[in-house]
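With one protein chain withheld, the remaining protein chains of the complex are depicted in position.
Just so it is clear, A and B label the chains in written order, and each chain counts residues from 1 on its own.
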Amino acid sequence: MRKPKIVTIAAKERRHILRDPRSLVLIFLLPVVMILLYGYAVNLDLRNIPLSVVDYDHTSSSRLVLERMVNSGYFSVTGHYGSVAQAEPDVIAGRSFGILVFPVNFARDLYRPAQPARIQLILDGSDANTATITSGYFSAFLATLNQAGAGFSVRPRILYNPDLESVKFIVPGLAGVLLMMICALMTSVTITREKEFGTLELVLTTPIQPYQVILGKVLPYIVIAFLECLTIVGFSHVWFGVPVSGSLFLLMGLTFGYLFCALAIGITISAAVESQQVAMSLAMVATMLPSVMLSGFIFPVASMPLPLRLLSGAIPATYYLKIIRGIMLKGVGWNELWPNFAILIGFGVFFLLVGMKKFKTRLG
Amino acid sequence: MKVVKAIIRKEFLQVFRNPFMLRIIFVIPIVQLFVLGYAITFDITNISLVVRDGDRSQTSRLLVEKIRGSGRFRIRAYEPDQQRLKWYFDNAAAQVSLAIPRDFEADLANGRNPALQILVDGVDSNTGIVANGYIQQIVAETMSQLERNHPAPQMKAPAGEGRIEPKVRVWYNPDLESRNYMLPGIVAILVMMTTVLLTSTGIVREREIGTLEQLSVTPVRKWELLLGKTIPFAVLGFFLLLLALTVVAAWYRIPMEGSLGLLLFLGFLFVLCNLSVGLLISTLSSTQQEAFLLAFFFIIFAILTSGLFAPIHNMPQYIQYMTYLNPVRYFMEVVRGIYLKGSSFAYLWHQGAALLVWGLAAFWFASLRFRKQVS
Partner (left out) sequence: MADYAVVAEKLIRTFGGFRAVDGIDFAVERGEIFGFLGANGAGKTTTIRILCGLLRPSGGRCEVDGIDVGAEPEKVKRRIGYMSQKFSLYEDLTVAENFRFFGGVYGMKNGDIVQRQMELFGRLGLEEVEDKMPGELPLGWKQKVALASAVLHRPRIVFLDEPTSGVDPISRRTFWKLIHSLASQGTTVFVTTHYLDEAEYCDRISIMEAGRIAAVGSPAQLKASYGGQSVEEVFIRLLRN
C-alpha cells in the first residue's frame, strides 16, 4: 500500500526538525526555565512580610498581638522604632514594607467594649500588589483574633490549594501560554520558510493537494506540542509538587483541542505573510501577548474593565486555562469542562477555514 | 563612515518598505500599552460570590446586603443547597462562597456561637486571600455595628479582648493605583521587547538569504556592519520610547516627578544596550527561528527578573546575580525613580553607567563572534 502523501510530507518535516537540534532544545528548555524562574524569582506568595513596629502603648496586650502576628507566618518584624518618622527610612529603602503602629491607648480600648481598639498599618503603596494583599492578610488576621469575643466565628476554608502556593496557579497557565505560542509560531514559520525559499511552489506543482502539504507539515509539531505539555506538567509536578488531581489522559485529550486551535492560527498567519521574520513577530503578537495579558494567566479578568473582559472571551487560552487548572488543581472532569473544549474546537475550525481559504485565494 | 551610512540607509529602506514590520514595531507595542494599562490590575474587585442564606433572618439579609453594597463582590447566585456550593467552584463560576447557617440570628442572640462558612477558591491564591480578607472585614464591621445598635444581652463579654479594628494607610500611592507603579515599568518592557526582537533576527536573516556572503566579500569591516545594522533600530527604538511616554502622559496622565531630559538620556542608553544584546543573540544563532527563540528566552528572563512583578531583593541570591545581565533591571529603577520619586542624576548615574558598560560589552562579544567568513 502506498504511503499516504501526508505521511511523506510529515516525515520530511521531521527530518528538518531533527536537523536543527538547537531550536528543539530551546523549545523544551524554555518552559523548564520559565517554571523555575516563576517558582523562585517571581514568587508572588507573601510570607514574612517585613514590617517595622512602632509601639506607643508598651503593654503586654500590644506585645501579645504582635507575637500572634509573627506566629501566623505572614508577617515578620524588621525593627522597633520610637516613632513613625524614625521608621520611615526603612520603608523608603525597601527594607521593610510597612509600619505597624500601636496607638497609646491600645490596651485600654481593648477593655472598653463600646470603642474598638485600633492598630494602624502604614503600607508602601508603590508596590500596589503587595500592599493590597498585605492589607488583606491583615484584615483576615484581625478578624480571626476578633472572633474570640464576637459571639460568632467565621470559618474560611481554602479549596484546591490549601497552602496558597502561587506556583500552582502560574504553572498550568504557563502551559497555556507556551503551547499556543510554540504551535502557532512553529507552524507559521515552517510554512513561511518554504514560501521564502520558493520550495512551497515547487511542491504544489506536484499532484499533491495544498491541504495535504499543510497537514503534513503541521503533524510533527502536534507531537512536539504534546511532548511539551507533558514536559510542563511532569516537571512542575516533580519539582514543585503541582498536583494532577484529575485524569492526565483527559488533560491530554482536551489539550489536543487547544493545539488544534493553535495550529489553525499558525496556518492562518502563514497564509497571510511572506517572510519568516514577519511570521514570527505576528505569531508572538497575536497569540502570546493576548494569552498572557487577558486569559487570566496572572491578572484577574474579573477586575478588568468590561471591554477587556469581553475581549478575554475571544482568546482561546482563557478556555484552556480553565481546562488545565480544572484538571490539575481541581480534579474536575469531562462534565465540567466539555463546554470549554467545544469552544476551542469551534475556534480551531473557524481559523482553519479562514486559513485554508486564504491559501486557496493566494495560490489560485 | 560612508560605508556605515550606506548600510544604515539600506536598513531604513527595508524597514519602511515592509508595512508589517512597521506595524509590529510601533502599533503593537502602543496597543499593548493601552490594553495592559487596564489589564494589569492587582486590584481585586468584581469577585464572583455565591451565597447560601440558610437563616433568612434580618441579620443574615443585612449581611448579604452589606456585602453586595461593598461593590467588591458580584453575587452570582443564591444557592439553597449546601452541597451544591462546591459545584460553582468546580465550574469556575464563583471564587468565594458564603454560607449562613440556619438559626444564625437566633444562635447569635443565645450566645451559641454560630459559625459562618466561607469557601475560597485557592487556585488564584492572591485573589483568594484578598477576597477572604474583604469578606471577613465586611462581616466584622456589619456585626459590630449591629452589636452597637442592638446590644444582645447574653453576648459573651470579652474577657480582656475586645475588637480590634484595622486602620490601613497607604503611602506614596494612596489610591493603590497600580497604574502609576506599573505603567512606567511596562514602557520599559515594551521597548526592550521590540528592540531585542528587531535586532536579533537582523544578521541571521542576511546569512539565511545569502546577502551576508555578498557583504562579506566586500572590504566592509565588522564594526561597520554591526554599527550600520544597529543605528537604524536605535533611532526607531528611541522613537518608540518617546511614543510610549507620550501615551503614558497624555492618556493615562501619569505625572512625572523628575526630569524628562534625564529619562530620555538614560532611555537612549537603555535602547542601545538592548540592541547590543539583540545583536549578540543574532551572532549566536544559525537560523532565524533559533534567533527568535533565543531572543524570546532572554525576553522572558528579562521580564520576570526586572523587578516589575516582584522586587529583586526578594529573589534568591543567585537569581539576583543573574539580574545584573538584565538591562531592564537598571532601567526599571530609572523609570520608577524619575516618575514616582523624582530621583536625580546623582542617584541614577550608576544605572546609566551599568547600561553603558553592559551595552558595550555585548557589542564587543557580538563582534568577536561574528565572522565575515562563511563557514
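Here is the rule we use: contacts are C-beta pairs under 8 Å (C-beta built on N, C-alpha and C of every residue); 3 or more make two chains touch, one makes a residue touch a chain.
Predicted model only: the values in this text are computed from it and were never measured.
Within the full complex, the chain left out of the display is in contact with B. When you scan B:31, B:93 or B:217 for touch with the missing chain, the hit is B:217. Residues 2-3, 5-7, 9-10, 13-14, 17-18, 209-211, 213-221, 372-375 are the ones on chain B that touch the missing chain.
We take it that only the chains that are shown with their structure count from here on.
Spacing of chain A relative to chain B, judged by their CA centroids, is 13 angstrom. Residues 20, 22-23, 26-27, 29-30, 33-34, 37-38, 40-45, 61, 65, 91, 94, 109-114, 116-129, 131-133, 135-140, 142-146, 148-162, 164-166, 168-169, 185, 189, 193, 196, 273, 275-278, 280-282, 284-285, 289, 293-294, 298-300, 302-305, 308, 311, 322, 325-326, 329-330, 332, 336 of chain A are the ones touching chain B in the complex. Looking at the complex, you find that chain B touches chain A at residues 18, 20-21, 24, 28, 32, 35-36, 38-48, 74, 86, 89-92, 95, 104, 107-108, 111, 113-137, 139-140, 143-144, 147-148, 152, 155-174, 176-178, 181-182, 197, 201, 205, 209, 285-290, 292-294, 296-297, 300-301, 304-305, 309-311, 313-316, 319, 336, 340.
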